[in-house]
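Shown here: the complex without one of its protein chains, the others still in place.
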Amino acid sequence: MDRDAVVQALREALGDAVGEPRALPVDDLFVPLELSALREAVQLFQNELDIWHLSTITGLDDGEQIVLHYHFWHGSGLTLSVSLPYDQAEAPTLTDLIAGAGFYEREVAEMLGVAFAGLGEMAPLLLPDDWDEGPPLRHDADAEGGA
Amino acid sequence: MDRMTIPIGPQHPLLKEPMSFNVTVEGERVLEATMRLGYVHRGIEKLAERRTYIQVVHLVERICGICSHVHTTTFCDAVESLLGLEVPRRAQYIRALLCELERVHSHLLWLGVLAKNVGFDTVFMYSWRDREIVLDIMEGLSGGRVSHAVNMIGGVRIDLDDEHVRGILERFDTLERQVDRALVLVEHERTLRARTQGVGVLTPEDVRRYCVVGPTARASGVDVDMRRDAPRPPYDELDVNVILHDAGDVWARTLVRTQETRESLRLCRNLLANLPEGPTAARARRRVPAGEAVARSEAPRGEVFYYVRSDGSDTPARLKVRTPTLPTLATLPGQLDGVAFADVPVVLAGVDLCIACADR
Amino acid sequence: MARYSSPLLAELLRTLFGKRITVRYPYAPVELPEGYRGLVVADPDLCRGCGLCVRDCPADALELVKGENGAFQLILHPERCAYCGQCEMSCHFGSIRLTSAFKPGAATKEELTTVLVDHPADEPVEEDA
Partner (left out) sequence: MMIVSETLSALFSVLVFPGLAFCVICALAFEWLDRVIIARLQGRVGPPWYQPVADLIKLLAKEDILPTGASHTVGAVLPLLSLASVLTAALYVPVAGHVVSSFEGDLIVVLFLLSLPALAYFMAGWVSVGVYSVVGGSRSLLQYFSYEVPFLMALATPAILADSWRISAIVARQPTWGVFTMPLGFLLAVVGLIGKLKRDPFDIPKAASEVVAGPLTEYSGRKLALWHLTVDVQTVVGIMLLVNLFLGGDTSTFVPVAGWAAPLLFAAKALGILAALALASVLYARLRIDQLAQLGWRVLAPLALAQILVALWMVG
């Protein structure tokens, strides 16, 4: 199942929710996606395309918005990238589809303050219990260039 | 026997690094286990945003004490692809050589840890004695037993002359003989089998649901190995035979890891035999053009994942590291419930925890 | 007893009559390979005070103190140094490098701090009368 076929399948199922894919170094393909189409895409991956390995979820703050990259692997890299506005940083959880996503979602929630609807356990994963300086990887939090 | 909650960690003879488990036990039967990470969280990803790429190579090398080289190799791989830099083949061979030596080092260390947890001090002493041989080889090569500082963006800092190669091959003879003996021991030792067979079983479905990687996945019959699936040079010229097992218990993982040690030694001999001539590094610019890169490679515990985002300056805008221990850790509560309390150390050892990797 | 005999027996006998693995450091000397990354030293004649090593040091273990008209001091804080060898790689003049020595330790951090290069001020050019 090479990458173009996967993008084609995504386009058929989700229409224009699928953005313009761009190949990125070291053998990966980034596919921008509407947030609403995320769960559908993952279900499509699992049911038809036999893509089950989620390497991780990269959360980043590029100054204007929060971007989540869902990095999949099926012989070569494939990443669904979703962007969330600052003030409405929510995303659906995938733990019911991919149990392994739980740790990655908790880490993004902790580091970037993204709320994952349906993610049961919200205890801090890596940060100390008494951490009160807000999500550390958010750039707007330390716009004045903190520690 | 009433219900009791037994704390294991953050400091406990069983754990080599701080991490805490709360195991609820009824008699000798484990009912439920909860985990808490973060005791060794240093915020590597945040630190990387305040260091130049040259400094981040050394920062990333200190994520894990056992598989430091594979981290720097993967990070350099990502940055070199952003720079569009062609790394000389000799440098790629030396990088792969150290990656495989590190796998031997990690698996021998792990065999000792498992034996210690099972109360088999002799095998712990023997496997850590044999591990010294591979540590001496790496120290001779790179000047450091564990953190080798061999990688830099564009290639490697060290070079191998014939005298080095001869010294390594000599030591390989004793190392291979010792690993073969360890293999016989792991397959036939009655008490070790009695303590590890049927313990901490992971089904292939669990491996797929939790996206488990590395020897733990291979021991459950899931055929994943980044050296063959995503062959970065020089692995495309090497035929890596991936060792699988289907029992999915701690004994199967012991077999897979020990056989993989033997396989890594064969690969090392292969790498040394046809080590290409040529320079060992290409000159790299300090500023990396804007862009994003994803790099994956096979660490001793499985697929390690790097994402680098650059904004044109000489400091990375974002670095994401996902180490192989994280998904395996997620399966632990599942593996632990219903297990005899005496088997908790075996299950914990079975997944080859590298907590510094998981916490970053 | 054979049923319970272990594949370990042969290894036990070999080890019993073999050489001990224990190295009795510090009573017996430990021989380090020549490439061992130990304490940092610098050659004052080659050092130009350019600060490349200070900039690239991942652990901020090097410090360049500039005096007036050309005097400078390159100070090393070994307690912060990670012995990674980056300074050696970054130096264009081959002045700073890592030796195979390792300092057994000191009571306080200040004792460890060593001045690698103490460059005196250049002689003032005699203005002709």
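First chain written, first letter: the chains are A, B and C, and each begins at residue 1.
Note that a contact is a pair of C-beta atoms (placed from the backbone, for glycine too) under 8 Å apart; a residue touches a chain by one contact, two chains touch by 3 or more.
Fair warning: this is a prediction, and the values are worked out from it, not measured in the lab.
Taking the full assembly into account, the omitted chain touches B, C.
The chain omitted from view is touched by exactly one of B:Met125, B:Leu169, B:Leu183 or B:Ala247, namely B:Met125. The residue from B:Arg131, B:His148 or B:Arg195 that touches the chain not shown here is B:Arg195. Set against the missing chain, the residues C:Thr15, C:Gln73 or C:Thr113 yield one that touches it, C:Thr15. Note that of B:Pro88, B:Pro234, B:Pro300 or B:Pro345, the residue touching the chain absent from this view is B:Pro345.
Contacts to the hidden chain, counted on chain B, fall at residues 1, 4-7, 12-14, 25, 28, 115-123, 125-126, 129, 189, 191-192, 194-195, 340-345. Of the residues in chain C, those that touch the hidden partner chain are 6, 8-9, 12, 15-16, 18, 20-22, 24.
The working rule: only the chains that are shown with their structure count from here on.
Each of B-C and A-B has its own count of C-beta contacts, and the greater count is at A-B.
Centres computed as Cα averages put chain A at a distance of 25 Å from chain B.
Within chain A, not a single residue touches two or more of the remaining chains. Put simply, chain A touches chain B in their complex at residues 24-28, 30, 52-56, 58-60, 62, 69, 71, 73, 75-77, 79, 98-104, 111, 123-128, 136-137. Those residues of chain B whose C-beta lies close enough to touch chain C in the complex are 51-52, 54-55, 58-59, 61-62, 122-123, 126, 129, 132, 136, 139-144, 147, 149, 152, 157-158, 181, 184-185, 188-191.
Those residues of chain B whose C-beta lies close enough to touch chain A in the complex are 36-38, 41, 43, 45-46, 77-78, 81-82, 208-212, 224, 229-230, 232, 291-296, 303, 305, 307, 309, 317-318, 320, 322, 326-327, 329-330, 359-360.
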